[in-house]
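What you see is part of a larger complex, with each chain still in position.
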């Protein structure tokens, strides 16, 4: 099984979820993160003291899927999250060796 | 000339009241004046609690928000008790032969003052309580100078000593029949007594304590401007009681004081907004409320003496000068007067005390005020104003410096670096502002 981790723009989360839903992926986990990259942040000013906020709010989406579905999921996320502007984010794929569904104790593919 | 008689009557009355005379023997308590000053008292208390507490609390980092609140409440508690014990007496009692400098202990424990004893047209309980709210907010203002790094116990010790050695005598000088009042200083509601003393002391405290670790490299932006804005609104509203109540009566002096107070706040806010717009390209909320406070602090000494257009001019100057003062102190000199107490209150108080001597004049056309007192010229009045500024600023600064040095030797005034980095809320009070 594979873990697809995508860093995306927060306002794209709904679109990505809908797109994944369409290809029958229902479970996923999202985290609010701060992204540092090519896209630059902004400046804030408080009584003349400059404060450079160099991170950008991003959402990290983690989806565990069976190995054969990994490519489709990657493609789906990539196309749903794309705006074509800098800062659209990245997708990483890594291997998962085991999965358990806590409620039932089901294992691996059954647990997804 | 006729007009000034009214505007200064209150001050003269206050002065006389401190003498062991029978001047008020025939005075009647006025229900209307009593109603208004009780209302003003509530408004001025609201300025500190929760007003100033929220205003300052929002400006610090999240790990220190409760320490600000704690300091404001503890000051309110301890100052109030000391006030009744003897501080009120020192400020407004009769000092006998030392009366130019300090009141005596005749009113200690509020003893011997009947429940119905009049003070001018007010019950003395009302006058004393109204003045107490000023004695609370003044040390609370200083908190902004040493925010985020002072030990709570040292803060408490400092505030107590400061109240007794700085606030009580200066109040006596200016409002209790002391030498500055005799000289004719115009300070309607506390430009010298409150704002200069607090501003200068905060600056000195910032210097003695040293900068917050990381300042000025690390940015330390306000953690919650919604608190600051809520507090700012309460300060604006409460200031109507601060300045309007200082007329000690529900009359046209109070009314005009409120009007010019409001206008100066508006002009200060507008000017600060424009300055930021010009200088930084964008006006900010923090800027506009800072300008508002600058306008309020600056009009305070002048509020009983000037007219509406004078109020606007004072506010515009407050916005302009305090804005630049803030830039100089913090950005240029890198002095960590953390919440800008000196550039806003200190500079504002000085500016307003000075301008009171000018815009009081009835010779300025639409910018006229209530008129100089009989026998006063503008030059002479301005001289008195400058004397007042220097005397109160100097006394507050020196005593603050001595007190803090002494306390530092005795008990230590600054938290450890580790406590500072963890934040005072946990380190000093074992609680956190938000668990959301």
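Couple of notes before you dig in:
For clarity, chains are labelled A and B in written order, and residue numbers in each chain start from 1.
Rule of thumb we're sticking to: a residue touches a chain if its C-beta (ideal position, glycine included) is under 8 Å from a C-beta of that chain, and two chains touch if they have at least 3 such contacts.
Just so you know, these numbers come straight off a predicted model, no measurement behind them.
Each chain type appears once in the view; in the entire file the copy numbers are A x3, B x3.
Methods note: only the chains that are shown with their structure count from here on.
A separation of 53 Å divides the Cα centre of subunit A from that of subunit B. Residues 44-52 of subunit A are the ones touching subunit B in the complex.
The part of subunit B that touches subunit A in the complex is made up of residues 216, 219-222, 276, 280, 282, 284, 286-287, 290, 326-327, 330-331, 340.
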